[in-house]
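Below you will find the structure I want to go over with you.
Note that one protein chain of the assembly has been removed; the remaining protein chains are unaltered in position.
A, B and C are the chain letters, set down in written order, and residue numbers restart from 1 in every chain.
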Amino acid sequence: MVEDGIELPAVIFFGRISYIVNSFEGEFHTHKGVIDLSELKNLSYGDEVRTHLGFPFKIRPFSTADFFKHFKKGPTPIMPKDIGAIIAYTGLRSGSLILDAGTGSGVLAAYLAYFNRDGIVVTVEKRPEFAKIAKKNFELAGLGNVRLLIGDVFDLAEAFKIKFDLITLDMKNDAEFVPVARELLRKTGYLVVYNPYMDATRRVYLEMQSAGFEELQSFELVKIDLEHKRVGTRPLTKIWHTGFIVIGRKID
Amino acid sequence: MVEDGIELPAVIFFGRISYIVNSFEGEFHTHKGVIDLSELKNLSYGDEVRTHLGFPFKIRPFSTADFFKHFKKGPTPIMPKDIGAIIAYTGLRSGSLILDAGTGSGVLAAYLAYFNRDGIVVTVEKRPEFAKIAKKNFELAGLGNVRLLIGDVFDLAEAFKIKFDLITLDMKNDAEFVPVARELLRKTGYLVVYNPYMDATRRVYLEMQSAGFEELQSFELVKIDLEHKRVGTRPLTKIWHTGFIVIGRKID
Amino acid sequence: MVEDGIELPAVIFFGRISYIVNSFEGEFHTHKGVIDLSELKNLSYGDEVRTHLGFPFKIRPFSTADFFKHFKKGPTPIMPKDIGAIIAYTGLRSGSLILDAGTGSGVLAAYLAYFNRDGIVVTVEKRPEFAKIAKKNFELAGLGNVRLLIGDVFDLAEAFKIKFDLITLDMKNDAEFVPVARELLRKTGYLVVYNPYMDATRRVYLEMQSAGFEELQSFELVKIDLEHKRVGTRPLTKIWHTGFIVIGRKID
Partner (left out) sequence: MVEDGIELPAVIFFGRISYIVNSFEGEFHTHKGVIDLSELKNLSYGDEVRTHLGFPFKIRPFSTADFFKHFKKGPTPIMPKDIGAIIAYTGLRSGSLILDAGTGSGVLAAYLAYFNRDGIVVTVEKRPEFAKIAKKNFELAGLGNVRLLIGDVFDLAEAFKIKFDLITLDMKNDAEFVPVARELLRKTGYLVVYNPYMDATRRVYLEMQSAGFEELQSFELVKIDLEHKRVGTRPLTKIWHTGFIVIGRKID
């Protein structure tokens, strides 16, 4: 890494509005005018670049939180805390082959692709309108290792000739897919299911138990943000629930 | 990865007792007798290996949870959920240079080394008795990319000629080290502080704010495990608090 | 209680807008016209009463939640869950003499007056503009057993010739008032302090400890509401933090 240069993707911002930038060439259209991307080549983080109308945009590095912030999202997108739990509990390392069923807007697939830079994420979405959103999100983030398939994962699964290191499910009929997922996993691979509902979480857990998954656990992570004001420190009054996670492993 | 072979480290277990195994050579002493490790070379996960007294141990793959389970630990060890948050919010990828101040029993450094396989973790511990425990834990886990230094991190910091991508602190005088940490970070690098106490968390946050760290956030993750019994599903009656996390980034 | 009659206060509502009604005489002005309150005398809950413009308002019984819903409130009003904890942990029963310092908008004093129907609540507020709001709220709720004093509770305390069964504090300099509160309590009486900040909670706790309060505890209650949709059950995505509670008792 060059200490002072800018790495792609980078983020440019003016006040509270920010954009992800993925190239050092061409024009970039903002709400305050057009930026000549070639100017970024010789700049550093913290520097400014001006639009043709003279508005100064500051440059900051891309952060994983930008997936969550800049993506078009569905109603219950998975949050970084949940991604972190998937990585920490499955020991996911770069170079893995991952199947993600139920792409939605692509937040989970994007994170997995980011952390699995030397591997591949195959993500499957049935609804073309969601696949279209996800495709744009992946391009925005400059992720080259995501393969987006449009179709029913039950049908597509029959054609897969490879075994996966990790399978993640975020779709309605997740419990039905559990036995298929087990077939598609290589030995020692993990299945992770994300679901906002308690009842569905129970069904998935029991299905994984009877399918012979081991190291089974199911949980939710509640993130409590602290607010540090002059007068004192307190939890933010809003605490967010997102969804439940079930993790299991195929040992033999 | 060979589909059917065993990868090191692996875990052998008999009932509820398990051991981490890190070699295919030599003898391994268990509470039920001695195992000849060379036998593992031709076995698969799920197979059994017998001690000289005839007790059968099953073989399963190592999982990151084994750090937490098998390590000698201090009173408030960081948990996988917290490691996951550090990775997800800093975007940590393998190949990084990490400084971990306040090794303790080494749980955090071990996780960081595992996920940073192609990089280096420098971990600093002042108390020799803790450093000794951490050293054994790193050996147990077969981690070759941890450099354990014994000494005061304030003194050692002056000698560092390199800049770090990530610095983690888990030590008493963490707030005082914040300005030093900023000096040691490369641009775009992250500082993460873990502390079980609210008051110390406030001090660190305010210190990082005045030192010019950006993307500042402080939070705690509460893990609520679900229990699925025949009669129904419920949260486990015990929910665990571990500690607060403060994350900030050096932009320029 | 008459099974079919309406008890005061009652609530009348049209769609999502509701009003507390405290008399069976006179006119009541709503956003949809005027209601003749004498009509309510012969009606039952679930019945309708019409405004002079013909809009039908339904009648339902008053509930304690109406304090919270209909009162003008400040930024961090205490919630019913917290009132419940105060009652349950102090064993508060009707007929008590209660001092409430830091009236604010009067939510806590109103609840205490409601549950302490045969006793008295003395509530003290320094800022006249808040006292004005509280006064209106008490009238709205038809509470006849609240005595609202405007002034500094440190000054007023010197004049009290009686001892209280319960003292509640919700004000900035709460820790300083702890020794005074102890003097004002009768033996076996409880002191309860409500504060949204962790640091202030710590100061109060330590102050109560050194002042000799017993049965000391400090906690926060997080209320997790469940949402039951056709597709499943889940925690509402927003979970609310309000404040910390410290409770202690004067034994001798």
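Assorted remarks:
What we mean here is this: a contact is a pair of C-beta atoms (placed from the backbone, for glycine too) under 8 Å apart; a residue touches a chain by one contact, two chains touch by 3 or more.
Keep in mind that this is a model prediction, so the values were computed, not measured.
Seen in the complete assembly, the chain not on display touches A, B, C.
Looking at C:Tyr114, C:Phe177 or C:Phe213, the residue that reaches the missing chain in the full complex is C:Tyr114. Within the whole complex, the absent chain has one touching residue among C:Ser23, C:Ser38 or C:Ser63, and that is C:Ser63. The set of chain B residues touching the chain not shown comprises 76, 196-200, 220, 222, 224, 231-243. Listed by residue number, the positions of chain C touching the unshown chain are 1, 3-4, 7, 44-46, 60-61, 63-65, 80-81, 83-91, 93-94, 111, 114-115, 117, 163, 186-188, 198-199, 201-202, 205-206, 209, 214-215, 217-226, 228, 233, 244, 249, 251-252. Annotation for chain A: contacts to the undisplayed chain at residues 198-199, 202.
Convention: only the chains that are shown with their structure count from here on.
Highest inter-chain contact count (C-beta pairs) belongs to A-B. Mean C-alpha position of chain A lies 45 Å from that of chain C.
One inter-chain figure worth recording: chain A and chain B are separated by 23 Å, centre to centre, where each centre is the mean of the chain's CA atoms.
Annotation: 48 Å between the Cα-based centres of chain B and chain C. Looking at chain B, one finds that residues 198-199, 202 touch two or more other chains.
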